[in-house]
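Left out: one protein chain. Kept in place: all the others.
Labels A, B, C and D are assigned to the chains in the order they are written; within every chain, residues are numbered from 1.
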Amino acid sequence: MIVGTVMGSIFSTRKSEKLVGNKFMIVRPEKSMNTQGSDLIAIDIIGAGIGEKVLVATGSAARIGCDCADAPVDAAIVGIVDEGQDGMEVLGS
Amino acid sequence: MIVGTVMGSIFSTRKSEKLVGNKFMIVRPEKSMNTQGSDLIAIDIIGAGIGEKVLVATGSAARIGCDCADAPVDAAIVGIVDEGQDGMEVLGS
Amino acid sequence: MIVGTVMGSIFSTRKSEKLVGNKFMIVRPEKSMNTQGSDLIAIDIIGAGIGEKVLVATGSAARIGCDCADAPVDAAIVGIVDEGQDGMEVLGS
Amino acid sequence: MIVGTVMGSIFSTRKSEKLVGNKFMIVRPEKSMNTQGSDLIAIDIIGAGIGEKVLVATGSAARIGCDCADAPVDAAIVGIVDEGQDGMEVLGS
Partner (left out) sequence: MIVGTVMGSIFSTRKSEKLVGNKFMIVRPEKSMNTQGSDLIAIDIIGAGIGEKVLVATGSAARIGCDCADAPVDAAIVGIVDEGQDGMEVLGS
């Protein structure tokens, strides 16, 4: 998994019917997680807000682990990282 | 998932019979999505046009989420991103 | 999927018995597909020749989409790209 | 799989219920494993400590191979690398 920050969300009116009801969050990985700096779009099963640090699962884990095994989903926010912990310093965040 | 722009399409006459009926769209990821700038080829289940911003799912999500679980497909356009929204500014688009 | 050029093939006498009968093609992705320039090895279910532009599926799509779901295959040539089309200009090919 | 060093851990109070009971370890891949230097977050089924060199499996192998096939997990520590062996010199560690 990676840790990133929720930067915003995007909307899609014309989309796969299997995606209806999902929010598409823009997640920017922490620098130590992705030195290439690539944002990704993840569904959100937790209810994260803009600016929050989140845990993101990618690949089949996002579908199968988030009860949407049949949906075209390859990334999902699966946790909100607690604030004020040592681990985030390790990440340089 | 990633957001990209449909740049065109390619045709393949000699192909896997499981791919018959699909269009192969060239998608260029937004810069913030892919600082390496790699285009990819995705099938299109939505009906996107050239120049449109689209949402692309990759990996097994493209097969299983797009009702072609048995086809050699690893990327699919699964939504068209609405125009004129704040999220796209976050992406620098 | 990506588009690349068949550069040659490699042979392996000692290999998984599930791979017997497959050809291992060296595919060089088009520059716009992979700015890192990494070649890959793909099985070929179409019958591509050296120098031809091909469509390559990667990941589980290569196994499951090519009727070799139990084989250790992670990339497959699944189509030959038609010559003389506009899409290839988009790719800068 | 890759080899990396456990740098710390992060906590997430609000998370998928399928993740309850897991520790989220920050793993920094050995330089020869990842010249891009990207940390990742992995669950730990072995009981690794900070500073230990570990073997990490990614993708569906982390879910299915770690008896959490239904959880949104895409990386797992699956072994602790023995100290003082030649292999680590090969990795430049």
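The criterion applied here is as follows: a residue touches a chain if its C-beta (ideal position, glycine included) is under 8 Å from a C-beta of that chain, and two chains touch if they have at least 3 such contacts.
This structure is a prediction, so every number in the text was calculated from the model and none was measured.
Colleague: Touching the left-out chain: which of D:Met25, D:Ile41 or D:Ala57?
Modeller: Here the residue in touch with the unshown chain is D:Ala57.
Colleague: Which of these touches the unseen chain: C:Gly49, C:Pro72 or C:Gly92?
Modeller: Per the contact definition at the top, the residue touching the missing chain is C:Pro72.
Colleague: List every residue of subunit D that touches the chain not included in the displayed model.
Modeller: Subunit D touches the missing chain through residues 1-3, 30, 32-36, 45-47, 55, 57-62, 64-66, 76, 78-82, 85-88, 90-91.
Colleague: Considering the entire assembly, which residues of subunit C contact the chain that has been omitted?
Modeller: 7-16, 18-19, 24, 26, 28, 36-42, 59-60, 62-63, 69-75
By our rule, only the chains that are shown with their structure count from here on.
Colleague: For the copies subunit B and subunit C, give the interface type as same if over half of its residue numbers appear on both sides, and as different if under half do.
Modeller: Homomeric contact, different residues on each side for the most part.
Colleague: Among the residues of subunit A, which are close enough to touch at least two other chains?
Modeller: Correct list: 36, 59-60, 62.
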